[in-house]
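Supplied in structure tokens, the structure appears directly below.
Other chains of the complex are left out, but the ones given are in their true place.
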Amino acid sequence: MIYITRRERFNAAHRLFKKAYSDEKNLEVFGKCSNPNWHGHNYELFVTVKGDVDPETGFLVNLKALSRLIREKVIDKIDHKNINLEVDFMQGKMASTENLAIGIWNELENDIAQLGASLHCIKIYESENNFVEYFG
Amino acid sequence: MIYITRRERFNAAHRLFKKAYSDEKNLEVFGKCSNPNWHGHNYELFVTVKGDVDPETGFLVNLKALSRLIREKVIDKIDHKNINLEVDFMQGKMASTENLAIGIWNELENDIAQLGASLHCIKIYESENNFVEYFG
């Protein structure tokens, strides 16, 4: 069993808030992350997959195919986008990094199985001081 | 003459577009940075000041005072904000990194002189692959 990780990056706007709350209540609960005019981040995404090394190629998985898959299923949908308004797999959810990690896991899990590996971890940096990890 | 640099960070949403253009025209000129629903970044700001070392303290400038000044004049206005809609010193300008560097220079130049140093450079990273420098 070996693990390989691919890093991708995306830039997006988001806001943490509940529609049922007033702006004041959102500010109280979510702080400056609730700004109604949005703010944004350079997110760093680390996708770790696991499996056996193919003795023919020396690879666990074709990294170009893995990168292409992450771009199609995640980056193209979220990069330079508004997470709350425009990202299909985040609709109806709080745009927190925790939910982003779970949402990206669900986007990728089945397709990675088709590459001959298993998804092991989704790790997302929202800033240099905070990151989330989800193992399914 | 010695140079000292203080790094600060801010997260903000922005959009590159001209009001006179249609969304299609903005997309043609500014690419995905023109997304009408905004996107955002973790910006890194480096403020470099220059001057002589005070023989009493061994300092060019009190770094805490410099950091406080940058926070008051820049970070508090722009962090977790929408650069196009909410940042006073960016009103009426394209929200490009180039204009951001010039705008932050103008915000800080006089106050840094009052700390007993001269502003030398504003450097801003918009992403790990792009940064702008402005020397006045």
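For clarity, chains are labelled A and B in written order, and residue numbers in each chain start from 1.
We adopt the following convention: a contact is a pair of C-beta atoms (placed from the backbone, for glycine too) under 8 Å apart; a residue touches a chain by one contact, two chains touch by 3 or more.
Because the structure is predicted, anything quoted here is derived from the model rather than measured.
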Legend entry - With 2 chains placed, the number the full structure-file assembly comprises: 6
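Note that only the chains that are shown with their structure count from here on.
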Legend entry - Rounded Å distance between chain A and chain B, as computed from the means of their C-alpha atoms: 28
Legend entry - Residues of chain B defined as touching chain A within the complex: 9, 11-14, 32-33, 35, 37-42, 79-82, 85-86, 127-128
